[in-house]
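All protein chains but one are shown at their positions in the complex.
Should a chain be cited, it is by its letter among A, B and C, assigned in written order, with residues numbered from 1 in that chain.
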Amino acid sequence: MEITLLYYLIPSLIMFCCGVYGFLTRKNMIAILISLELMLNAVDINFVVFNRFLFPGQMEGMFFTLFAIAIAAAETALAIAIIINVFRAVKGIDVRDLTKMKF
Amino acid sequence: MDYSQFLAMKQEIGLLVVFLLVFLYDTFMPRRSQGGLSVFTIILFAVFTVWGFMPCMGSCADSAFAGMYVTSPVMMAIKGILNVGVLIVLIQANKWANSEIQIMRRGEFYELLLVTLFGMYLMISARHFLLFVIGLEAASLPLAAMVAFDKNHYESHEAAVKYILTAVFSSAIFMMGLSFVYGLTGSLYFSTIASVVALEETSAMLIVALAFVVAGVGFKLSLVPFHLWTADVYQGAPTSVTSYLSVISKGAAAFAFLVILTQVFGAVYSDIWEWMLYALVILTITVGNLFALRQTNMKRFLAFSSISQAGYIMLGVVACNAMGMASLMYYILVYVFSNLAAFGVIQAIENKTGKVGMADYNGLHKTNPWLSFTMMLAMFSLAGIPPFAGFFSKFFIFTGAIAQGSIAIYVLVLIALINTIVSLFYYLLVVKAMYINPEQPVVGAFRSACSERIGMWICVAGIIGLGIVSCFYDHLLELSGTFGLF
Amino acid sequence: MDPIIPILILAIPLCMFLVLGLFGNKMSHPIAGILGTAGMGVTMVLAYITAFTYFFSGAPQFIDGDVHLQNIVFNQDWLQFTDSLVIRLGFLLDPISALMLVVITTISFMVHLYSNGYMRDHHGVWETGFQRFYAFLSLFSFSMLGLVVATNIFQMYIFWELVGASSYLLIGFYYTKPSAVSASKKAFIVTRFADLGFLIGILILSFYTGTFNFTDLTSAPVAGMDGVYQVSGETAAGIRNIFQTSAAPIFMGGSVMTWALVLIFMGGMGKSAMLPLHIWLPDAMEGPTPVSALIHAATMVVAGVYLVARLFPLYLMEVTSLDIIVVVGALTALYAAIVACTQVDIKRVLAFSTISQIAFMMVSLGVARPEFHHGIGYMAGMFHLFTHAMFKALLFLCAGALIHAIGSNDYTDMHGLRKYMPVTHITFLIGCLAIAGIIPFAGFFSKDEILTACFGNSMVWYIWMSFVAGLTAFYMFRLYYLIFWWKEHKIHEGHHAPHDQPWTMTLPLVVLAAISCVAGFVPFGNLVTWNGHNMFDHVSFLTNLENLDWSVAVISLLVAVAAIALATVMYKKENPMPERMRRLMPNLWRWSRNRFYWDELYMFITHKIIFNLICRPIAWFDRHIIDGSMDGMAYLAQRASYAIRGLQSGNIQMYVWVYLIGALLLGAVTVICLI
Partner (left out) sequence: MFSNVLIYFVVIPLIMLLGLALSRNMKQIRTVAVVGSSALIALSVWLLVDYLQLRAAGETAEMLYVGSWAWFKPLNINLAVGVDGISIAMLLLSSIIVFAGSFASWKIEPLPRQFFLWLILLSVGVFGFFISIDLFTMFMFYEVALIPMYLLIGVWGSGNKEYSAMKLTLMLMGGSAFLMLGIIGIYYHSAPEGGQLTMNLLEISRNASIDKGWQYFLFPMTFVGFGVLGAMFPFHTWSPDGHASAPTAVSMLHAGVLMKLGGYGCFRVAIYLMPEAANDLAWIFLILTGISVVYGAFSACVQTDLKYINAYSSVSHCGLVLFAILMLNTTAMTGAIMQMLSHGLMTALFFALIGMIYGRTHTRDIRQMGGLMKIMPFLAVCYVIAGMASLGLPGLSGFVAEMTIFVGSFQHTDMFHRVFTIVACCSIVITAVYILRVVGKLLFGPVQDEHHRTLTDATWWERLSTITLIICVAAIGCFPNFFSDLIKFTFNTSFAQLLGMN
């Protein structure tokens, strides 16, 4: 069985959708953060796969992925820090509690 | 490696130097000299701003890193505009930064702010999506920290969470779009993508990719429906950060948006994104206005106002011509002054009394005539009332848009114009609160801090002078003629 | 003719108005009175000189053989609309304007003089606003003089409006009295409504003919002399040709020219109180009595007659319009005469009598045809205008004297005054005889000629008008007997016996009575005819008598005498006969007493229909629909703002959801639209 582009893209898409679904449904902010990671990783897979299968002669997609991973890490760190701050303030990390400002 | 290419990055390097100096001062200066940090930063940045406007010595290169980075007079100009805005923000933030609670951490504030500015520079100058994404993230991630700066306020945290989570979601979408683009074209260079897009037939994937890209940048610009974070974040963040967010970050994003759409997707303008933008502009202006109608918190109110202003700025993009670009930059310039004047007043009052409700402004003119005068000018300018600068910027942005010439654009502009009436209504509400409402003044008479006053004076000068003195717009128009985008 | 005198005729009253109006408050009462009277006196003398020069000097610009010419003494551009349509202020001297100059200045002077006495009470205390009164009188005189000497129809319209305004001011002279205020308002608005017709008529006329000038409409220039014209049927026929070639032939049942002329006549109906626009005149009696004498009996109210006379050659071209005038006039004459028989207020009786008499003049103009006795109707109408002005002013001034003496307008408070006020009695009697048409008083001759003209036109109108003439005699003598006879005057305790008034008031009575006695002998046929041609070969004091159509005259005399006899029987002594008559015809009496409910009808139309069904709904519509829709837009925006506020729920997941949907929709819709 030949492994084609699609075999990579479909899991990546599923990952991305899982991430979106998780973001939209989970209460726990850490879980939401994990969902976000899923989405970013799906993007990374896309880039790598495109590079590997469609444009094998160059490295642009790979490099982009490297940077994206780094950025994702920074984002996570920052988000965790902020969530901790919130936890200190409200003693909880349920995202649905954070609706003081609205309308 | 040709190191002379770094000369092209004159402003970035200058900004890095400023950042380092501030960082070093903050880190290594003895405690007794720490008091000078704010003044040091402001003066340093003022020098940098002025230096940024100076013409490049000798024959500078105009691109670096194999064309991932380019510069041009237009970019220098927009960076200069941002610099001026940042300078005003710094001046206005002085009082807040030196308040008892923040004084310990003000160094971080300055440093984060300078880093985000650096990110915006990269967004503006990038000609490769890798650099652009780096810039975008550098511009948004530290902002989350800045939004969360007010440790003692719960709203600040809530705002930060909302910001960081939505921002990351948005960048995920954006990068997803980029990956599609990459998959379609095999490159992340703007020019290469553009040439491929121009040659190939429009595919559904390209459209979806474009929609995702628009959404990602639209998030920064807070275009409806990608705007929902804006109001909460503006309200929760410390006012200095809000003012920074609302003008500088938005200005950079608007320009970057223009560059991406014209440089990368210019070939599919009338096929795809012209219509997308029509929808977005109408939605943004209308929804922003409708929400702004019934706000009672000044910061939240200005958040929605800035959403609808973003819609007007987008008219410059819709036009997709040199005049639109010049008008866009001019709009940003004027918007910087007008909005910062408003935020300056809000900040002055908030610093003194902690009040940000619109009702707290009742009868303000009796106790603080100059503050209310400044606020009124800001509101008039935002509403586009002559002879204040906002009128000129609105007029030119509409003129620029209509230069495109289709009937559809007339309709779009008409809708935008009708929306200006709604916006006039809520801007006048502020004026009404200050001048007309009969209630006893809530805010007592006080003398605002020297830095706040300087900031407001600069803004007032800008509001009055930028329109009547025609050279600013003329210069921008001349520059954008040389940009060669279209 | 040297234009200085005509200019002065207009300028003196105007200056008087300005001086008295602006500085009157600074003057003492007698000075203001003397100033006003003297000014008017000078004007009168100048007007006499002018008229005399015109009629009798024999200068070539005034008379050519036996034809009286029209002479434009001066004509100053005032407002230029287009090259041909120009409003000029000028002075046109021709038989009727010269006649009117005499009438107006005479009556006006008499009234000025009379008012010196009338406008103070028995103790010699001046009325408040005495100076204002004189100022307004001067303004009126100026406007009326300007009206009659108009060289173009728009000048006439200008002064037409001005007389209306001065009439308004004078009727409302006692402005603290609500009835006076509403009377003045009514007068102005009713005449304004009529003026609308006048204006539209002018617009139509000028649109087709391209001129406002009377001389261009009705006369031909006399060769060799500048500003001299002769009335010419050919010019009028030319005008009719213009209409026939350039306008739609028939517009709503009449030719356009007829419409224009009828609309112009509508202006005259308003001013001259023709049915159905007569309702303002009886109410106008709220003004001081001298004002009634001047404006609402002798001068302003005949402006309508004058207008028709002025455009008479044009009316001749469209006989339909003349017929309309006759019908309106005849109905009005009968109506007013019937109403006059039952009124209690003596001024109202006189007012209705005025309406009736003006209607006589209108009928006279309407029945005039050049074929019959050189258009005797025209001459008769003008003649009656002249005589009527004299005796009606006399009657009003007498009424003023009575009211001044008694302090009431109703004859029920008078009765049997002949012994107390002999001068008033005699002069009033002369007035009554004149209006009744008893030989040799003035009214006899003019009325007789009107009846002759009617006779020449149609038997119906002749009988009709003779009947009205009989009614006239009847109600005038009814009034006379009820004031001066009926029963002994009852003097209330603590009141002085009524007596004759000071000389300032009696002198005008005597003068006017004298004129009423002899005015009938003025040989009008050689002075005022429709085309300026003399009617008689030679003129003497008895010309009018010699040229009488005795068959008509005898009948009319008989009718008058019979009517007077009836009045004598019924009203000389207190007796139950009037009461019996009233029982005999209760409905007629009630309708007549209530003036056929015209006022109520107008009240109904104005208040119930125009105010309640037009104005109020429009105002409501404006506030609630038009304005409401503006407010509604604001309300909608506010509602929309609330409706979408759920979008900003504060929940991050919601935000992201919207974001995602937005991005996908943006893509999806574009894909669907493009592919």
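We take it that a contact is a pair of C-beta atoms (placed from the backbone, for glycine too) under 8 Å apart; a residue touches a chain by one contact, two chains touch by 3 or more.
Please read these numbers as outputs of a predicted model, since none were measured by experiment.
The chain not displayed here makes contact, within the full complex, with B, C.
From the set C:Ile250, C:Val319 or C:Ala619, the residue in touch with the chain omitted from the display is C:Ala619, counting the whole complex. Of the listed positions B:Phe169, B:Phe380 or B:Phe483, the one in contact with the omitted chain in the full complex is B:Phe380.
Set against the missing chain, the residues B:Met29, B:Ala46 or B:Leu424 yield one that touches it, B:Leu424. Of the listed positions C:Ile189, C:Ile439, C:Leu588 or C:Ala640, the one in contact with the omitted chain in the full complex is C:Ile189.
Mapped onto subunit C, the interface with the missing chain covers residues 77-82, 85, 87, 154, 158-159, 161-162, 165, 168, 172, 175-178, 181-182, 184-185, 188-189, 192-193, 195-196, 199-200, 203-204, 206-207, 611, 614-616, 618-619, 622, 626-627, 629-631, 634. Interface residues of subunit B with the unshown chain, by the touch rule above, are 380, 385-387, 391, 395-396, 398-399, 402-403, 405, 410, 413-414, 417-418, 420-421, 424-425, 428, 431-432, 435-437, 470, 473-474, 477-478.
We adopt the following convention: only the chains that are shown with their structure count from here on.
Chain contacts here are complete: no pair of chains fails to touch.
By number of C-beta pairs in contact, A-B leads over the other of A-B and A-C.
Each chain gets one centre point, the mean of its Cα atoms, and the points for subunit B and subunit C are 78 Å apart. The centroid of the Cα atoms in subunit A and the matching centroid in subunit B are 27 Å apart. Between subunit A and subunit C, the centres computed from C-alpha atoms are 97 Å apart. Across the assembly, subunit B contributes 161-162, 165, 169, 231-232 as residues in contact with two or more other chains. Contacts with at least two other chains are made by residues 645, 648, 650, 652, 656, 660 of subunit C. Subunit B makes touch with subunit C in their complex at residues 161-162, 165-166, 169-170, 173, 202, 204, 207-208, 210-212, 214-215, 219, 224-226, 228-229, 231-232, 271-272, 275-276, 279-280, 287, 290-291, 293-294, 422, 425. Taken in their complex, subunit A has these residues touching subunit C: 20, 23-25, 32, 95-96, 98-103. Listed in rising order, the residues of subunit B touching subunit A in the complex are 129-130, 133-134, 137, 141, 144-145, 148, 151, 154-155, 157-162, 164-165, 168-169, 171-172, 175-176, 178-180, 182-183, 186-188, 231-232, 235-236, 300.
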